[in-house]
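Here the complex is missing a single protein chain, while all its other protein chains stay put.
Chain IDs A, B, C and D follow the sequence of writing; residue 1 opens each chain.
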């Protein structure tokens, strides 16, 4: 291979692909957001409905990340450290939501908690509506982001092996201490990856949430839904401003991960 | 604290990987579990520690049965082969771990823990390394941190799984003596897993030689070397030459023409002679073999011996005044033992106790080629 | 094919990890690069193979300079420590790889390649294993596949980087002899990297002992053992006891009171005596030391010697007729060598050639505790 | 504050924004400062009705067509006679279906036949998911049936060629408008009159022209109180007042301002200039919603037949 030309040609190819496939859409979003200047974009975000959408998104994301991270870690640990009948099936089930359409991810909850579903009518009678309310949005988000933490943790845990955990046990640690002091710090990079994916997906989920949300501004609109509402209301700048904000939030999470990874690297913990 | 195992069995997938093992380890003793890879050494150690369960038999610590006691409650120090240090903690926090996770009531104060860590760092010759991370240490240092960590909670029993496996040979040798020293000084009961016979001989008072999940023989290093219970034990404890042949009328006749017959009890048939490297003598002028001297180690030489159609490399005493080539010689391997189907043939060579060799011959040179004779090869 | 290295230097980050190395490997010889971890053995091997570059010096193959030749054009067989088999190919395709990627013109036909693979499988004692995948093989089998792959293209030079590292000790010993056999039968020129002196002594005609990127000494195993160039070489090639002391007026006076002075040339000052395990003699009735016999290996015993305030464990010849305890003895270590700052003190003990020990004493027992005396310890 | 939820359809976003604000202010005035928050949710009419059916807590629905509200009555959310509970068949505003074209009408589109000329791209949403799209479809259908010598087969043929000119079927009316307006897709948009007027007057006066075909359908988007929900929320009176407000002069004027045709004749007269005079037919002339739904939009109906192979 003629070194120099080949190298730069390849670099151009890579950058071309990244540019076309990855960079262009976000650039358009930011361009759309700033079409009328920063001020207009800012104003778009300060609308009460927008603020409420941001709040709801943050809340749902925090809850989904917390719940799925906790249980995801437990599942990854249980599934890699112990063998029991049905373990293979459990692994398949953990992966399943990844291959299910987000629309189905919303639909299934309607089947359980919708008025026409199994328990919806009863719950509503008791005064606890689930669908078309934040709990429903949370459920849809949980379903869609279900596998990420477990998926990224499992190979890492397998790779780590159980020696350090067993060492901790020999020193008198019980399950929780083992998890907290040994497993989690050791698999920090993978956990972060999983949390990042969960966060990004939870913030950005549209299909599943839109089925169960009811699109009520100020109540059940998350940021992605509100973006759609704004866009359909001809408020292009506001819509793109919110989309840009969402992208920035996710990029922030990516950056945090990079930072943590670099510190870990300095500490010699190469994941 | 003494350790007693009674008829321990552990099966994995139906196959017993620990197979009816009984062992008594006395308080304060240093025992080595020695054996080839897959012998079940690690498995046994893990059962003692409580990390794995067993299917039958009992484990006693200080006479009390602990089968149902969780690993974390047995107060046993365990050192893993790869040390299993907590990568993300400093050396000091690694060592302090066992103390710092105690329930509040029994947990020492911070100052006490720090003092204990300092004390252990001193004992392990790791002054001032408390702030480092494991990856900033050399192999030998890591090993010592792992030991310090295992000792921090004051266990009376120490289990070591191939602690020297990953070390440089020089470091390894220097650390061995020090480990024995720690054992003696702290009055520990130590069980060491290794597949290195030198390590076992050097460190342990008692060796339990394992194979296929069973204990083949246990005793002092001397006993294992001088009275190996099986050909396997002999071959594992020392470099041996195996000479194929057959037993006929109370004599072992080697396939090698110039080998002197050796008395052997037992039914006639194929058999083999196991002889320690160096226990063979060349008898110049008494046969038709030719031997080339390749290397010497003191009184011992490595010879290429041509006898009949075969060439065999073996270690033998150098005949007094011998030149590089010894012609027309015979071979005497009567110090060997005759075996068939992995068992000794009744009594033959069993008098071969250590005293036999006290007449100034050497028995177990480190740098001698262990020769696996393969006479059937073209 | 011969290999010649002239003043090779390779620097990484400014530090020379191969530091002015010159070496001559003759056609058909078997050379071992021996040395502790980090000595630069792997680095040197990779330069010869053309996998890494070098900053100064030249590499000659068969007298032709190959510095600028790519690895793929050198026709050198290289075997990595972990074998680096292609996991996704069968054994047969692994072995055939080097042939099947040749440009069409020089590529053998399929049938020829298949025949060659069969031949190699036979040579390696791997009959019928061509269809397996690497993960279906044992360590020893993998090792042989890697060797077959390296040999398939018919290289004249074979480079092996710790080929036995991952193997079981028993398997390891059996495979050594076989490797040397392959080398002899195919008339290869082989360079082996190892940090196991037994392996090097057994297999190689020539050993190049390395440390810190340099060759400390090279020669036959016998030369390295009998005339070590430095204390490091002596300690690396054999189990030695180090006795601290000082030189005064042409004598080495050990810190141990009952040690007989040893003649030593060189300026006065601190120094240490290195003596091979077993080269020490106890002289009963000639001093104030007490020695307990702990273990015997033929004529040699491991003793705990109490002399003045210190206790020292060392291996010594068992005095004729000695009981378990030898009282009032002195120690004679005059067969040792005196060193200071990692160098021999001029001439002292340098007469200690192999012939010195031919009087029936042993030199290098495998199962002897190498003792690192630490007299300053409480 | 008491909250009232109005579940509405796509093109009413701007309309109900103003209605909600005005109504809340008025309610506060007349009820001693009692604060009221009215929220309105928008989407394709069908999708919105479905959410309510599945449990979305709507107090009132203001949808694109009566059939969707019938489906709510079918599950008992409101009485079957809901359409009789408010004036004008519970329809506060009407509208028609018109064409929105690029400025200057470069393709020369004036009537339904122009839509199926070669090279003309028509934008309309999917009748399966959008109420507005059903009105579009039915306008074309009604027009085709009223041509000389027309039979259902000729009408079917016309619709088939019409939809062959549709490159993208959005899921809602506003989505289609956006495809046409914001993304520049297509030559003509079939739209609610109010959508078209807003686009032509407010969004892009220099980009779009509205074309009113000589014959089109009279669209009647109805409203209703979801009685079961409102009762449960205790907002029945508020909900009724909210819908009643739509029929007041104030409500009617707001509608007109957002280009919905008021049903109060006087107010309609005030806005003569806005709403072009054109011949219309209504849904009843096509057999009513139940009938239309069954023949045209049900699974395997005429609309599916258009695409069937």
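Keep in mind that, in the parts below, a residue touches a chain if its C-beta (ideal position, glycine included) is under 8 Å from a C-beta of that chain, and two chains touch if they have at least 3 such contacts.
Simple rule for what comes next: contacts and distances are computed from a predicted model.
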By UniProt, of "Fe-S-cluster-containing hydrogenase subunit", "Stage V sporulation protein AD", "Dihydroorotate dehydrogenase" or "Sulfate transport system permease protein CysT", the chain left out is "Sulfate transport system permease protein CysT"
Contacts of the unshown chain among the visible ones are A, B, C, D
Missing-chain contact among A:200, A:219 or A:237 belongs to A:200
Out of B:68, B:111 or B:249, the sole contact with the unshown chain comes from B:68
Residues on chain B facing the left-out chain by the touch rule are 6-7, 22, 50-58, 60, 64-72
Against the hidden chain, chain A presents residues 1, 7, 10-11, 13-15, 17-18, 20-26, 28-29, 32, 71, 74-75, 77-79, 81-82, 84, 90, 92-104, 107-112, 116-118, 139, 142-143, 146, 155, 159, 162, 165-166, 169, 174-176, 178-179, 196-197, 200-201, 203-207, 210-211, 223-225, 227-228, 231, 239, 243, 246-247, 249-251, 254-255, 258
On chain D, the omitted chain is touched by residues 44, 46-47, 50, 53, 71, 126, 128-129, 166-171, 175, 179, 182-185, 297-299, 304, 307-309
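Criterion: only the chains that are shown with their structure count from here on.
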By Cα-centroid distance to the whole-protein Cα centroid, the innermost chain is A
CA centroids of chain A and chain B: separation to the nearest Å works out as 54
Rounded to the nearest Å, the gap separating the Cα centres of chain B and chain D is 89
So, in whole Å, the Cα centroid of chain B is separated from that of chain C by 21
Where chain D touches two or more other chains at once, the residues are none
Flagged in chain B as touching 2+ other chains are none
Contact graph of the chains (line, ring, star, complete, other): line
The chain pairs that touch are A-B, A-D, B-C
In the complex, the residues of chain B that touch chain A are 49, 51, 71-73, 75-78, 80, 82, 84-89, 97-98, 101-102, 133-136, 149-150, 152-153
Touching chain A in the complex, chain D uses residues 5, 7, 10, 13-14, 37, 39-43, 51, 53-57, 75, 172, 174-175, 178, 181-182, 203
Contacts from chain C onto chain B in the complex sit at residues 36-37, 168-170, 173-174, 177, 195-198, 201-202, 220-222, 225, 235-239, 295-300, 313, 318, 354, 357-358, 360-372
